[in-house]
Each structure stands twice: as structure tokens, then as C-alpha cells.
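Please read through the structure below; I'll follow up with questions.
Only a single protein chain was left out; the remaining protein chains are all shown in position.
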Amino acid sequence: MKPAPFAYADPTTVEEALDVLTAEGEGAKVLAGGQSLLPLLSMRLAAPTTLVDINRLPGLDRIEAGPNGVRVGALVRHAALLASAEAAAVQPLLGRATANVAHPAIRNRGTTVGSIAHADPSGEMTSVLALTDGSVTVATPGGRSTIGWRDLFVGPLETSVHGPAVVLDAFFPALPARSGTAFAEVARRKGDYAVCGAGVVVTVDDDLRVTAARAAYLSVGLVPEVHDLSGAVAGKPVDSADWAAAGALASGLVDPDGDLHASADYRRLLVATLTERTLADAGAEAVARALEAS
Amino acid sequence: MTTKLFGEPVRRREDARLITGQGRYLDDIGADAYAAAFVRSPYAHARVVDIDVTGALDVEGLLAIYTYEDLTGPLAEPLPVLIPHPQLTHPRTGYPLAKDVVQHVGEAVVMVVATDRYVAEDAAALIAVSYEELPVVVGVDAARAATHAVHDDVPDNVAARHHQETGDVEPALAASTHTISFTQYVERSASMPMEGKGVHARWDADDQALRVYTSTQASTSVRAAIAAKLQLSLEKVEVIAPDVGGGFGVKIVHPWPEELLVPMAARLLGHEVKWTEDRREHFISSAHERQQRQEITVGYDEDGRITALDVHIWHDNGAYTPYGIIIPIVTATQLVGPYAIPVYRVRVDSVFTNTVIVTPYRGAGRPQGCFAMERTMDRIAQERGLDRAEVRMRNLIQGDQFPYDQHLTFQDGRPVIYDSGDYPGLMAKLKALVDWDSFAERRAEATARGRMLGIGMAMYVEGTGPGPYEGGHVQVLGSGKVLVSTGLTSQGQGHETVFAQLVASELGVPMEDVEVTTGDTRRFGYAVGTFASRAAVMSGNAVALAARGVREKALRIAAEVLEASPEDLEIDEGLVQVKGVPGASIPLRTVAVLSNPLRYAFDEAAKQATQFAGPGDDSKPPVAVGDAPGLEHTDYYSPIRSTFASGAHAAVVEIDPSTWEIDVVQYAVVHDCGNVVNPMIVEGQVHGGVAQGVGGALYERMAYDSDGQLQNASFMDFLMPYASEVPPVVIDHQETASPLNPLGIKGAGEAGVIPGSAAIASAIEDAVGRRIATMPISPTELYDLVRSSADPVTNSQTGAMA
Partner (left out) sequence: MTVDLERTISITVNGVPREATVPVRRLLSDALRHDLGLTGTHVGCEHGVCGSCTVLLEGSPVRSCLVLAVQADGQSVTTVEGLSRSDHQGGQVLHPIQESFRECHALQCGFCTPGFLTTIAAGLDARDPSVEITEEEVEELVGGNLCRCTGYANIKKACRHAAETMRAEAGR
């Protein structure tokens, strides 16, 4: 299990990176944390002709947390995002989801943006980008553009970013007022890719009644999907909301596949269970935040 | 008096190098060696039509490509059937490189040698092999149906029909008050040591000799196999097992194709060659174990006492049978466990499938046998409305029945006669350890939390330490250093420590002076290998006997010098002294010097042994008739038959009915391996075994699709437990010495894994009230089970019958 031959460049500016990607053409691939890419290389399931290592690009290792959201640079490691109190304060889902990414040694090297660019439907951060209605900034020779998550994720391990391009950052909008979040997953072993995972956001009104409940799931579809579950719980006081009904609603909305570790039916069960559990937690948090703000 | 070492938790001597990165594993050897890589079959069953290597020829750094056509002499013949047996009527083995047909995904077809492994893989990727696909047989049921044949000339796919019986089972069943019949399955797992296999070979053109390092459990036999296959005289081949990163059975098989091909290439190329197996190769070309279909009929009386047991097992042996029918025999004979079964018949049909070969993985057929017997006990308890512990108690062999003859023939060809044990004692300790009788309260507490709690137990008897023999050599040097060697190999069991403890105890020397070498044919040429929980029993007794021989000689020589009778001498801290006469002593190292009469004084110590050093007895030759120079002794231990260890495990599982996740919240072990040399090491063996038992019960499974593709050939999808998946283990010990060997010990290596699936299946069944008839089981399968029409099961309230 050794990678097939490839050429390597480690540009120090985005322009340089784009030049190399352009020059090397179709076979060139961007390398950031490498925690998903290197196993594919070693198993010879991927054989790029050139790796363009962006680890030396300056300024991409920053987490910028502002009132509108959190911008995570392409070289921010999972571990750094997990440790960022500023990021957690603006969008608590980031830390909660990142804590579920593999094991510490992987989190020390793997990048949040890289896992989004990898577009693995079982990855935590793809779902979080979707649930928060986030976007990525992409640099191409033609300039920089922002791509919303709906346009980004095209299929399993496939994004709409083609040709010479570097994803520079991901932007996760802030958690709205009077809202709470939760994230949970079921994995066969702790640290494994989730058999099923759920991230949710619940928003309440001033009377602490649910106004919205949305959920995104891991490992249940080909691309991250966000489901609006408000119908099952909207208008109900948080403490008497029928979260189980929302779970049941969710399990009917998803269309998971079966694999070695879980049947489609089992995944549907987990969607229901995890939805119910996370919504209850998120609802409680929404109430707490609403009370705090008032 | 020298500190008593036997029975002490002495810290391991191996560790000093292993915790500092100074171990020497296979891939650490031969920095300048060429690297081998293999082109392996992508098909489970296919005819090799053509091999086109032209694409690879331009790869810079390519040194050689070998196919079957390049094999000559015995190398071109099929690999050996290591353990022939009259009931193995259709043994089949592959070739070192596929000849015409490949029988499983991963079978080696072409070997490439290049300057490094990267380049070797590049070249391998450019070799085009064309295949004609053949029908594929996967799983025991497909093999049994025999719609297709794995080997053309074995149309029913049956390699062997193993059969043993202790009486006439059919009338006994007919006469039984009650009978039940059922079928159950165990799935495939694998040893999966953290270090894969590997071979390094160096050809010495001047000596016309070969030195081979291999990550093996059987270096002496690898040596013999290489000599035979490469047509070298035995003394021209040295085989050394360096530090080995785990074995668990898979490295007992030999010669692996690579163990022949790498030396062949080293000789042909006149350069060191090394092959380091990668993880994917290990999954698809090393061995697996465990899959069986078990058809069981049991007869029993009103009280739940077994009157007759009839078992028909279909055992998946994979594509070939290099290791014979050892696993079927072990399952067949160990199945009866600690119970007195009046009439027992077992038939094991060992069948071919187009999958990786099946050879022993820790437990080697015992976990399956235990699963059959223990699940039978649970069924009887349920049918009779009895506590599961009570049914077991009623069927246990009692203390006054030893030696107990099961009237079966074990894997060593010897009778299954249990040497000693205390099975009711195990049960009593286990019940106390898990508080079996008050489980109802715990269950109620869990129910209140919305969780399903269940408890299960399983007992086993394990034949350990089978022969034919092991040997030991002990030599005291003039420096005082004591060299110990034995031929069997080590894969983490702490032999360097345990054998040093034994020799230091027997010889009366400080342990620091003792140096142990294992698995090096340069040091000890006769050995069998490390498997079947035999190392401590076999080599332990052998090195102890060798040490006793040295002691006897040392006392004889010292007695002359000290002008005392040998009986009046003792050895303590390396000093031979007259008992009760302080000062009347001679260091053992001096005895060693004197034991070798010299002409030449090459150092100060040697001077004492030269011919003018002191007054001699001119009436005797310097070396007495029948004696030999040197303070050393070689001895062998060859047991009359195996010794039988035993144990009982219990598991408590907690299940979340909203996710069907299964959490083993408590795991209890009562363990009896006779006298214990080093309790720290024995406990470590138990811990490791239990983790593999839990893995086999809940996580690990080789998932083949119907095309024979292994779908989870990586650590991402083959789920070996991390620390987070292994429950806390509580252990209680019982020591029933074996009367069969001088040290009274029994083997401990495999015990921990044996009852895992049986106990955990019992616990899950107890928790969810549905019959568990297949292991392992995952949450998704449990979810399917509870929604199915599977038998509802009710266990009698634990403790109700007490």
C-alpha cells in the first residue's frame, strides 16, 4: 500500500497554487490535511499526477468569529476549531460536531475545509455547513466566488468545484437568536464514521414556543440534506413539544441506503431517535438562550 | 535464599527495548534489502489465462518478475499439507504462485522484486493478468449446497468428514425424556495481529547458505520447509523469528508462499530481499477463522441433565487445507466442555469455499464448540424453566471424577482425558463475582432507566500444551551469565521473562544473569511452535528440566571442589555453598569455568581451568567417561497428553432500545490454568483474549459478498475494538495444578477468547427476549431480530432456583 508516483508542489501564494493547478491540468489535486486523501493514495484508489500542497499558503489558518458567523480558513485543523471558544460562542455546532470527528491525532492534522471539499456525506462538517446554511469561498484563475452549500455538494465525494480551484475558507453563519443546537451520532466504534448522525437547530419565540426546527443528517443520503421539521413541533412550548413526532417525520423524509454496518431501516430508526434526542437538547438550549437574552 | 520467582508478577525484560523503539521486528531488518510485492488475484475463482509483464519492464528499479513458470523442483509442487489426517480425504493446497487456477481473491499470482516497495508496487500494477472467471462458492451453506465446486475434483466441496462418538447416540436420544434440535451459525473473523507477516532472506554465496528472518510462530518448521522446497541441506538454512508483532495463530501456518519465494529470490538475485505484508494483503491473503453452521440435537431429562448430544457441524475451511482438520477436531472434542455427556456424537464436514484459507485463530475452533455447548445449556434451561447456572451445575463433571475420560481423541492424536479441575468451584466463584443471584434487581433498575439489561454465562475446558515436545538448553558461562534457549517462538507472551523466572528459580541465580532466546534455529534446532496455549507448559517445563540438569552437574563439580556431598549443597544467588557452613562456597561461574578443562588461558577466568592451575587427579581423564565439558544441559519435555485448563465467563449487556446499541457493561472471568508462573502475564493474556472475544461477538466479521470479494478489508470497516469498545474485566483465579507436568502448569494463551460469543449471546438474548442463533451480532442485526418472528425466549428468573 504505497502511493503511485505523483509530482508535488507546495506554492506559497494562492496565485502560485492556481498557476500550478492550471499548468498541471486535470490530474492535479489539492492537498491540505490529507487525512482522507492519503489513504486513497496509499490504496491506489486515487492516483493524481500532481499534488498541490496548500499547507504553505499564508493566512489560511485563521478562525474569524464575528457577529454574523465564523469563517474557517482552509488550513484550520479540526483540533483548532474544536478548541476555539470564540467559534463556539458564535456557532456552537462547530465544536459539537468537530468533537465527533475521528480521533485526536486525525483532528490534529485534518482540516475542516478539507473535509467539506472532500464532500463525504458521512463527514460531520458537510452536514454542519448545510444545517447552518453556510458557504465556501473558492479561488479560481477567474477570481474568487462564494458557493452556497446547496450548489456545492453534487454527489458523494463530489462537489461543483472543478478545474483549477482552491477552497479558501468555509463560512458558517451564526446561530440565530433564541436558538439552540445539538449534535449526536451513532458510530459502530467511538471515532468511526457515523452510521448515522444528526445536527439540529431549534428556534423559539418570546413565549418559548418552537418556531422552527431543522435537522441535517450524516450517512443517510448521497449529499448532505437539511430537513425542516417545524411542522411537527411549531407553536408548541418547548417543554411539551412532541420531539418524537419530529423524529418520526424526519425518518419519513430521509431515504438512506444500507451498507455493511447498517440497513436502511436501521438508519431510519436512528434518524428518528437521534432527531428526538437532539431536538430536545437543542430546544432546552434555545430556551436557556432566549431567557438569557431577555 | 534467592527470591522466589515462580508465581511472582515479575516485570517483563522484553519491555526495556520495546518501550524505547529498540525492538527489532521484521521490517526493521535489512535496510538495504530489495523489496517484494505481489500481483494477487482480483477474482475469487478464475482460470489464469495469460500473464503479460511487458508493461512493467520499463519501470526503473525493477529487478525481477516471477510467475509459476519460474518455479522449479519442489517449489513448483503444491504447498505442503502440514497436518495430514486419515479423515482429510481431499486435502488441497495452492502453489507458491498460482499455477492455472486461483481459488480466492488475494491468491498470489506474480512476485515482483524491485529496489523498494513503492517501485515494486508500481511494477505490479503494470502487469496484466487475464482471467477466465469461474463460478464462486462463498459461505458454508453455498459449499454445502454444492451447486458449484471449488475444486473440480471435489464436487461436494467436502475436504474432510470428521467423526467421533462415545456411544450409540440415536437410541440414547430416542430414550431421552426431552429433546431439542436447532441450528446456529458463527461467522468469520481473523487473528489480525498489528504486525502483518513478513520475510527477509539473505543468501551467503560464499557459504552457499541462507539466513531467513520471518514473522512466524514456528521457525524450526519454516526452516525445514525452506530446506526441502529450495533443495538445501538443513544446516545451510537458518531461520530466526525476530520480535514478532502478534500472532494469534495466523503465523503458525507455514510455509506461507512468501516464506519460500523471498528466499528463492534472494538466492537468485544474490541480494537481500524482503517482503513486508501490508494490511490489505493481510486481509485477503492471510488466514481467517470461525465460520461454522452447527446443527445440534440434545436429549435431557426432567432435571435438565443431558442424556445424549448429537452435533453436526459444517465448517468453512476456505480454499485450501494446509493446516488439515485441526479446527474441526478441536471444535468436536472441546465442545463438551466441563460437562459429563453420557453419549456424544459429533460430525464435522469441513468444506471448501472460494475464500481465504481458514487456520487457527486464538481459540482455534474452541469458541465455536463453546458456543454450541453453552447455547445448548441455555436452551435446556429455558425449556425446563430452570436457572441457566443451575442447569450447568447439574451437568458439571465433579471433583472426584478426575482424571475424567471424555472418550474422544484430541488434536494431538491423544485421548481427551481431563487431568484435573474444579468446575463447580469455577461456577461458585463466577456467580459470586457477578452477583448472579441478585441480577433481577439490577435489571429492574435498568428497566426503570429505559434500558434492557441481560446477563449470560459460558464455561469452557481448554486442552492446552499439546505435544509432541519442546526442548530447552541452559548453559552457565564463565562470566556467570546463564544462557537459555528454546526453539519455540514469542509474539508478546513474555517468554523471555517467564523462562528466565523458571531457570533462575531452578538454578538459584539472580534473574538478571539469565538471558533467554526463543525461535532462533541457530540456538535451538528442535521445536514444534507456539500455538494451542502450549509455550509455558512445553518450553516452560523443558527449560526447567534443562536447568535441573545444569544444577545437578554444578553440584557434582562443586562437591568435588568443596569436598562435600552434592546433597549437602545448595545454590543461592549464584553461589554454590555447603548448607549451614558459611564460607564453604564456590561461585557458580567458577564451577562453569572448572567444568571445561582447558589447555589455553584466553582470559583470567579461563586460567583457573588450565592443566597446571591446581592439583588434578591423575588417575582420571580430565573429562570423565560419559561426561561432557561445559556447564550446560539440554532437555526435552514431551507430555503423555494435553493438560486441560478451564474457566467460566459472564457478561452483562445493556441495550438501548431506541438505537439497539449493545454495551457490555460488565465482564467477569474465573480462570484456572493450574500453577501460575507470572500472574501479571496471565492476567494480560486474559485481558487480551476477552477483548478479542468481545470483538468476535459484537464487532468483527469478514464480510464477503457473493462474488467472493471481501468488502471490509481495512481497519475502517473490519471493526477491531478500540479501548472504547472493551468492557472492564474482573478476574478471579483458581489454581488446580496439573498432575501431568513437573511444574503443574496449564496453558493460558487462548482462554480469554473462548466463551466470549457464547456468554454475550446469552446476555443479549436475556436482555431482549429473542433467540440469538448467529454471532457476531451488530445493532442493525439486533434491530432486525427484534422485529422478526424469531423465537421469543424467557430465561427463568436468575436466582429463583437457588
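When the chains are written out, they are named A and B in that same order, and each has its own residue count from 1.
Simple rule for what comes next: contacts are C-beta pairs under 8 Å (C-beta built on N, C-alpha and C of every residue); 3 or more make two chains touch, one makes a residue touch a chain.
None of the values given here were measured: they were computed from a predicted structure.
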| item | value |
| --- | --- |
| Absent-chain contact - pick from B:Thr20, B:Ser233, B:Ser619 or B:Ser789 | B:Thr20 |
| Among B:Arg161, B:His312, B:His687 or B:His733, residue touching the chain not depicted | B:His687 |
| In subunit A, positions touching the absent partner | 1-11, 16, 19-20, 23-24, 31, 34-35, 38-39, 41-43, 50-51, 53, 55, 79, 102-106, 108-109, 190-191 |
| For subunit B, the residues touching the chain missing from this view | 11-12, 14-16, 18-25, 27-28, 31, 116, 118, 192-195, 243-248, 278-279, 491-494, 680-681, 683-684, 687-692, 714-716, 720, 722-724, 726, 728-729, 752 |
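Basically, only the chains that are shown with their structure count from here on.
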| item | value |
| --- | --- |
| Touching residues (chain side subunit B, partner subunit A) in the complex | 117-118, 121-122, 125, 278-280, 658-661, 699, 703, 711-712, 714, 716-717, 719, 721-722, 724-725, 778-780, 783-784 |
| Sites on subunit A touched by subunit B in the complex | 1-5, 43-44, 186, 188-193, 195, 260-263, 265-266, 269-270, 273, 276 |
